[in-house]
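Quick one: this structure, given as structure tokens, is what I'll be asking you about.
All protein chains but one are shown at their positions in the complex.
Presenting chain A:
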Amino acid sequence: MNSPAYISLKDVVFSRSGRRIFDGVSLDIPRGKITAIMGPSGTGKTTLLRLIGGQLKPDSGSIVVDGHEVPKLKRRALYSLREKMGMLFQSGALFTDLSVFENVAFPLRVHTKLPEDMIRDIVLMKLEAVGLRGARQLMPSELSGGMTRRVALARSIALDPELIMYDEPFAGQDPIAMGVLVKLIRDLNGSMGLTSVLVSHDVPESLSICHYACIISDGKVIGEGTPEELRAHPSGQVQQFLQGQPDGPVPFHYPADGAAQDFGLSGGVS
């Protein structure tokens, strides 16, 4: 049970709507570390988190989380495994009819039989950890994007999970909010001994906090290692992604017929 990899994916194949999203992805996510999964938009990074959480089933391959083969788990076992997982959704996914306090209290009320004053203390501690103890009475519609994610983060750590998955935590955040989130992810991982999986395409922020990173493109892992190993990676595709070059192994142009033919020119336009 105590293997160094908390999550282990082997030859995972997954297709949706006739399109192959993952074509034999194998990946080990170490216990107690922050692992960043990066890749261009639309490569299925969020889908990977849903596969790990058992919300989707792979066509083939194995996904083992803390010794449990997730796709083969029965409903009850899957739900009890999920109590050890926290997930921060890109949109925050707060319950819009509940206040900030009640959102964070939700998993505690559902999964524990703690007395009300203890729930209150735990909720306030979690909100304090994300700096929003004073915002407990606000409704989700009154929060900024960054605050929404912090509340969602407080909610996802309410049950003290072993694993936390962040889905694009930095997308659309201003520099201050981004700095706050980077600090929170780093601090939480350190203080709670969490295994963190971070899905993002924000390269500098992700590489600044992760211990280990992998880049997925076209359904395969194209590069993995520590941030230093990745920066020195020989693959042109990895370097294009890390440095944000507009053209390279991933072409600027979407495949099309010849320009001369499309523009009705007889001369050789390349």
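The rule is simple: a residue touches a chain if its C-beta (ideal position, glycine included) is under 8 Å from a C-beta of that chain, and two chains touch if they have at least 3 such contacts; residues count from 1.
Here is the rule we go by: contacts and distances are computed from a predicted model.
Novice: Can you pick, from "Coenzyme F420-reducing hydrogenase, alpha subunit", "Intermembrane phospholipid transport system permease protein MlaE", "Electron transfer flavoprotein subunit beta" or "Ubiquinone biosynthesis O-methyltransferase", the UniProt name of the chain not shown?
Specialist: Options "Coenzyme F420-reducing hydrogenase, alpha subunit", "Intermembrane phospholipid transport system permease protein MlaE", "Electron transfer flavoprotein subunit beta" or "Ubiquinone biosynthesis O-methyltransferase" narrow down to "Intermembrane phospholipid transport system permease protein MlaE" for the missing chain.
Novice: Looking beyond the chains shown, say which of A:Val25, A:Met38 or A:Met87 touches the absent one.
Specialist: Hidden-chain contact among the options goes to A:Met87.
Novice: Using the definition of touch stated at the top, determine which of A:Gly32, A:Gly61 or A:Pro107 touches the missing chain.
Specialist: Selected residue, touching the omitted chain: A:Pro107.
Novice: So that we can see where the missing chain sits, which residues of chain A does it touch?
Specialist: 50, 53, 55, 75, 79-80, 82-83, 85-87, 89-91, 93-96, 106-107, 110-111, 152
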